[in-house]
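Apart from one protein chain that is not included, each protein chain of the complex appears where it belongs.
Labels for the chains are A, B and C, by order of writing; each one numbers its residues from 1.
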Amino acid sequence: MEKETARMEAFSDGVFAIAITLLVLDVHVPEQVISKAALLTELRGSWPYYLAFLLSFSSIYIMWVNHHKLFKQIYKRNSAITFLNGFLLLLATSVSYPTALLARYYDSPAQALVVQLYTGLFVLITLTYTLLWTLASKHQDLLRPDLTPEAITQIKHTYRWGVAGHSLAFVTAFVAPPLALLLSAALWTYWAFTSGRLELTHPKV
Amino acid sequence: MEKETARMEAFSDGVFAIAITLLVLDVHVPEQVISKAALLTELRGSWPYYLAFLLSFSSIYIMWVNHHKLFKQIYKRNSAITFLNGFLLLLATSVSYPTALLARYYDSPAQALVVQLYTGLFVLITLTYTLLWTLASKHQDLLRPDLTPEAITQIKHTYRWGVAGHSLAFVTAFVAPPLALLLSAALWTYWAFTSGRLELTHPKV
Amino acid sequence: MEKETARMEAFSDGVFAIAITLLVLDVHVPEQVISKAALLTELRGSWPYYLAFLLSFSSIYIMWVNHHKLFKQIYKRNSAITFLNGFLLLLATSVSYPTALLARYYDSPAQALVVQLYTGLFVLITLTYTLLWTLASKHQDLLRPDLTPEAITQIKHTYRWGVAGHSLAFVTAFVAPPLALLLSAALWTYWAFTSGRLELTHPKV
Partner (left out) sequence: MEKETARMEAFSDGVFAIAITLLVLDVHVPEQVISKAALLTELRGSWPYYLAFLLSFSSIYIMWVNHHKLFKQIYKRNSAITFLNGFLLLLATSVSYPTALLARYYDSPAQALVVQLYTGLFVLITLTYTLLWTLASKHQDLLRPDLTPEAITQIKHTYRWGVAGHSLAFVTAFVAPPLALLLSAALWTYWAFTSGRLELTHPKV
């Protein structure tokens, strides 16, 4: 059976690859510094930029790994899948914006606000993954022929835990922003592992 | 029958993927803000940037979907197709420029001007799609072997309505700029649906 | 016979696609304009940016078309081809730099200098294409099995005319910069047509 979604995956891969690479453009290069000590101080003060870069790079990479795994199960597409995938790419592309805000304002009175925006975006992203899978799995004929109902349910559960976790990080951002970021990092790590687990459960194509 | 246009499609996909992702670079990140309230005000005032990003992202995504569907019907290329495709990519790449102007000057006395430029570009884009299809469909041997004359005509009609609609949006921009943008958004949605319809009419490759 | 250069082509396509799309980032967006008339004046004054964008976009697109056609004839690679191809990609990527200089300083006393740099880069590019083909065609076993000696010579001639033409444009830049740019545009058009001719002479793979 031919995979109809091949060109959509290739296009999505392109967008993920560019979105992940553009993140480095937001890392602050100090200007007009006149001594070695001053440059060192500037670089040390840029740590929120490095942290934001690292966190967002990891997030988009794991989003890509998951996208890859999700579309391994989807063989045909309909209009809803095409446009939800477009929305997912819009969100992946957008990551650089709250990342830039986070890097610039983490060390400021607006810390809570930028962490809320940052974690809020990931709530939206996990919701979109869930919706994409919910819509795709409604139509058995869109899926990989040998996918069992148990596997479909397992994927759904994994995404629901993702939504719950990122929502918790979002709520935490209102009371303890640094903790919210830590939680966000932990969640991507968790997602990385559970998506590994998913793959082991089913035979590979 | 081998598809001679495969590498041209892959290259075009690359250009579309980059053009769509670069749009986020134009979204304004507020600088030198000292309080949370000030940042919030700045972000709220940035809504034309978010709107322009959303509109242009959707436009390029639907352009890509259409490009994909168009080249599903074209199996061979000649010099005219190669260079019209190049012109189409030039226009797709250019979208970010009037988008940046729109975002920066929507909330200014130059509103009408930037909406005219923005909608005008889409007139050019739909005209180029129409021309590309007109030239390709003149030579039956360039097309997918099983494509019926009815299908060829249907695609032509779809593009003509696209040109008509975007021209209307362009004219509207001279009298009611916000309405012109609304019309533009509606047209992309329309195109999204009609291209879906086209696909259902013909068997897929 | 398998084509060993496939992944090199895919990577090169990626670099060409990105280089061509990044050009738009150099197109000047006017800042801090307060009236419609002022914005219109600014946009009209930005014509060297539009011209430079158009010229460089066309150049890179035709470079890509030629790269595609050249590598259709090359089936195996050696270290020399790998690194000359890398140098070609470096030059393709570099196009945006003299383009930015051209756009910014065409309307200034430094006009001749920036046109010299711009046309000079294309001398280097056509020289590199010639060298790449010279080295590849020395080893018959690297080439497409059915390529005739006449075809090999014809490609060599095409590239030599390219070098001669772009060298003429470069020399012209010292006496009549606008004429040099016109010549450069004419040459890309010429190359576009001759590369079309090459393809007609040989059966396609």
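Simple rule for what comes next: contacts are C-beta pairs under 8 Å (C-beta built on N, C-alpha and C of every residue); 3 or more make two chains touch, one makes a residue touch a chain.
From a predicted model like this one, the values you see are computed outputs, not experimental measurements.
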item	value
Contact set of the excluded chain (shown chains only)	A, C
Residue in contact with the excluded chain [from C:L55, C:L89 or C:L187]	C:L89
Candidates C:I18, C:A52 or C:V65 - the one touching the absent chain	C:I18
Absent-chain interface as seen on chain C, which is shown	4, 7, 10-11, 14-15, 17-19, 22, 25, 79, 82-83, 86, 89-90, 93-94, 96-97, 100-101, 104-105, 108-110, 112-114
Touching residues (missing chain, whole complex) on chain A	9-10, 13-14, 16-18, 20-25, 27, 29, 31, 33-36, 39-40, 53-54, 57-58, 61, 64-65, 68, 192-193, 196, 204
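As a convention for this text, only the chains that are shown with their structure count from here on.
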item	value
Same or different contact residues where chain B meets its copy chain A, judged by the half mark	different
Equivalent-chain rotation between chain C and chain B, CA atoms, steps of 5 degrees	90
Gap in Å, rounded to a whole number, between the CA centres of chain C and chain A	37
Whole-Å separation of chain centres (CA-atom averages), chain A against chain B	26
Sites on chain A at which at least two other chains make contact	18
